[in-house]
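This part shows chain A:
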Amino acid sequence: MYEFKFADIGEGIHEGTILKWLVKVGDKVQDGKPLVVVETDKVNADLPSPVAGTISKLGFKEGDNVHVGDVLVYIAEEGDKIEAKAAPVAMAVSEGKEDNPAGVVGTIEVSDEVISASTEMGETAASTSNQKALASPVARKMAADFGLDITKIKGSGDNGRVMKEDIIKANERKQPVVSVAVPTPKVTLPSFAADTVTRIKISKLRKTIVQAMTTSQSIVAPTTLMDEFDVTSLVAMREAQKESAKAAGIKLTYLSYIAKAITLALRDYPLLNSSFDHDNDEIIFKNYINLGIAVDTPDGLIVPNIKDADAKSILELAQEIDKLATQARERTIKLETLQNGTFTITNYGAIGTKFGTPVIKYPEVAIIGIGSIYKKPIVNEQGAIVVADILPVSLTIDHRIIDGADGGRFLLKLKQHLSNPAGMLLHLK
Partner candidate 1 sequence: MIISNYDPLKKEQFQVLDSEGKVVNPKYEPKIDDKTLLHMYKTMALARVADIKALQYQRQGRMLTYAPVQGQEAAQIGPMAALEPQDWLAPAFREFAAMLYKGVTLEQLYLYWYGNEIGSKFADDVNVLPVNIPIGSQINHASGLAYASKILGKNQVVVTYIGDGGTSHGEFYEGMNFASVFNSPMIAIIQNNQYAISTPRRKATKAATLAQKAVAFGIPGIQVDGNDVLAMYAVVKEAAERARKGEGPTLIEAYTYRIGPHTTSDDPTIYRNDDEVEQWRLKDPIKRFKAYLINKKLWSDEQDAKLNEELEAYVTETFKRVENSDNPSIDDVFDYTFVNNPADLMEQKELYKKYLKTTFLSSLKETSKANVALKEDK
Partner candidate 2 sequence: MAEMTLLQAINAALFEQMRKDKTVVVFGEDAGFEGGVFRVTKGLQAEFGEDRVFDTPISEAGIIGSAIGMAVNGLKPVAEMQFEGFMFNGFNQIAVHMGRMRNRSRGKYSVPMVLRMPWGGGIRALEHHSEAVESFIAHIPGIKIVIPSTPYDAKGLMAAAIQDPDPVVFFEPKKIYRAFKQEVPETEYIVPIGKAKIVQPGDQITVVAWGSMVRDVQSAIKILEKDSISVELIDLRTIVPMDTETIVNSVKKTGRLLVVHEAVRTVGFASEITTRVIENAFLNLEAPPARLTGFDITVPLPRGEHHQMPDPKRIAHEIKKLVNYKV
């Protein structure tokens, strides 16, 4: 299908009026036959057909206004399908026959579209509401790497420019102090003759313990209270209960009962479950009890803790304790388990020790040492000498905030629970 467009017939004419059609739809035309008379500003022009074919459709009526580029008439060429094909891409126009408003090459887009009138914008003032930082790309990257919002960092450079050191400072303030800056006293070891001694490097774990112990001893004011509990009833109770526990696959240890009793006592004496903020003169009472159980490993002592021990049953505590022991042996204890403990139990009774002066695990404020249960003759209420099961207990407290009386009262409560384990039932929540 040939689309005969209204061309610029000269002198930059770009519109005209259809004066008279010389053909109608269906007419056969030769190349050169005048098809239509178009009236323009300058001339009335006869427009001849550029091809031979049959008039398929007239684009306009007589009297219509046409613009250069409008299709005046559709001419079906020989062998053409009647449906109009899409117009071929206008390629480079040959000189002489101007198909488009001038240019001799190419196709200029012609449109009557009107765009908005020109406005000269004055200088748009720098918007002050938009807080942006002045910083070099390097500094910006640094801030981003630290996870800091650079627009919130105060800049020490010209015009408030954020310098690298500003970012470093901001970063330091953000992070909590991981290690306590303990001024380790400079103690000079005597020099040992190399051939008389053997030097062995300590493990990382040991080093950690060295740090922890040093820290604790230099900050805390420890004092240890000791007592012996008559746990004959507890021993009997465990005997009675351990088979059913075993059937459930749980090893029911004394430690499980003791742990439970401790959580009950800590509920009544939360001071022993706290931490002390020396800088701010504040005691930090915790809403949770994460009971640490000191576990001996081949590499050294670690203290994983049972999260929210007060919410766990004796059986669950037994399970946890067992699990921790296994994980410790296999070195699969997660870091999280070792963190954020609130009170520690150290059970050296397993080794046969009775009494001790356990070291508080900073930043906790108390630690209890459980000795081995042994049979000992005691004088009962009736005044008779009987053989009882005795549990030696050593409680170290941070005397900065816990006085001896507080510690004593805690021990008393604990004794009550462990001497009369059935009575614990009354306190269970």
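The rule is simple: contacts are C-beta pairs under 8 Å (C-beta built on N, C-alpha and C of every residue); 3 or more make two chains touch, one makes a residue touch a chain; residues count from 1.
Quick note on selection: all candidates are chains of the complex that A comes from, given by their letters.
No experiment lies behind these values; they were computed from the predicted model shown.
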Touch-positive candidate for chain A in this complex, from 1 or 2: 2
Which bits of chain A are touching candidate 2 when the two form their complex? 11-12, 89-92, 101-118, 120-121, 123-124, 126-127, 130, 132, 134-137, 140-141, 143-144, 161
